[in-house]
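Only a single protein chain was left out; the remaining protein chains are all shown in position.
Letters A and B mark the chains in the order given here, with residues in each chain numbered from 1 onward.
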Amino acid sequence: MTWFYAFDLFGVAVFAITGALMAGRKSMDLFGVLVIALVTALGGGTLRDAILDNHPVSWIRNEWYIVVAVLAALGTIAWVRFTRPIPELGLLVADAFGLAVFTVIGTQVAMQQDVPVSAAVIMGLMTGVAGGVMRDIICNEIPLIFHKEIYATACIAGSLVYIVLHALPTPPGVDVTISMLAVLGIRLAAIRWHLQLPRFHLLDRDRHD
Amino acid sequence: MTWFYAFDLFGVAVFAITGALMAGRKSMDLFGVLVIALVTALGGGTLRDAILDNHPVSWIRNEWYIVVAVLAALGTIAWVRFTRPIPELGLLVADAFGLAVFTVIGTQVAMQQDVPVSAAVIMGLMTGVAGGVMRDIICNEIPLIFHKEIYATACIAGSLVYIVLHALPTPPGVDVTISMLAVLGIRLAAIRWHLQLPRFHLLDRDRHD
Partner (left out) sequence: MTWFYAFDLFGVAVFAITGALMAGRKSMDLFGVLVIALVTALGGGTLRDAILDNHPVSWIRNEWYIVVAVLAALGTIAWVRFTRPIPELGLLVADAFGLAVFTVIGTQVAMQQDVPVSAAVIMGLMTGVAGGVMRDIICNEIPLIFHKEIYATACIAGSLVYIVLHALPTPPGVDVTISMLAVLGIRLAAIRWHLQLPRFHLLDRDRHD
């Protein structure tokens, strides 16, 4: 098992936990929690693979993705039931780590199919955030990504860093490592200092439909 | 026409009716009703086929799926307009029947592609419930599946029953029949006695974001 594969499974676990917690806020039953956890953990990669025609998708090729997501969700239920809240900060840091892994994997998978740079960046972003967006849509919330501190921005930056480093003659593993650290660093800094990009406000009085 | 194909079209009709009724609650116009009915009836199978790379999808291969869904939606509008409410219980029983058919078909299609058991169960679940989830998301409701009595649970159980029986030397048709009866039985029992799995409650005071 390579480091990168271990990271990937860690990302799956973390996203499954955020899914299970959101499902808990909506008072879902056991299987509802599992469904939301699976969608959050595997939705982004599945969407990417369907669009890239990259079959079979990860969790069909390798059963561990589903096993890890299900165990993470069950563990979350047990933990919250018997101990009490998961520390918010721990979760945010873990989520940032998952985001970093998924963004770089998504960009990498797209690049292997020789897509243009713009499409590779979108694939990195999609892999990183689409699972969380699906989680929020199913739970009838405006996706967190659009309200939190710098989030999509971190993915786009990390994806671009990967693409640039990958084109340079760097030693193996450097492109992946640095670009993951870029996503992680930007996201953690945004959490720590509540950084936000300026927002685009359009008042309701500006509309007439 | 085999029994199973007839069941499949019946499932399409039933899900189209639930879609048309939901669209009616949102006061949509004729084509809005048709769109929601089609999404509800065909969404789950389409998602499954796109993920399994199983092309062409059912309703492209065979026009009857669309015809049946459209007729069921039009019939629903006419029925409600000229007679009054569709009996809730009749609809729930029919929906349980559709769920049973779609779950078993989804599991079967996945097994034919030699996917792992966990992926086959997810495909059965997805085929059974995704159309209804799409219907509820488009209509801006928290998907019913997460609030109703045992629903995903019935799909998962039926899918597992099919996989076990299919691996055993049973006479032809037995695996399909027993597993459909499993979904139907669990779901009808849940409706009759309002059975629920315990829910996973996470209070808002447990969150800080």
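Here, a residue touches a chain if its C-beta (ideal position, glycine included) is under 8 Å from a C-beta of that chain, and two chains touch if they have at least 3 such contacts.
Predicted, not measured: the structure shown is a model, and the values here were computed from it.
Interface note: of A:Ala119, A:Val164 or A:Leu188, the residue touching the hidden chain in the full complex is A:Ala119. Residue-wise, the contact with the chain that is not shown comes from A:Ile145, picked out of A:Val67, A:Val93 or A:Ile145.
Listed by residue number, the positions of subunit B touching the unshown chain are 20-21, 23-36, 38, 46, 50, 53, 55-57, 59-60, 63, 66-67, 77, 80-81, 84-85, 88, 92, 137-140, 148. The chain not displayed touches subunit A at residues 50-53, 115-119, 122, 125, 133, 137, 140-143, 145-146, 150, 152-153, 156, 196-202, 204, 206-209.
Keep in mind that, in the parts below, only the chains that are shown with their structure count from here on.
Centre-to-centre spacing of subunit A and subunit B amounts to 28 Å, using the average Cα coordinate of each chain.
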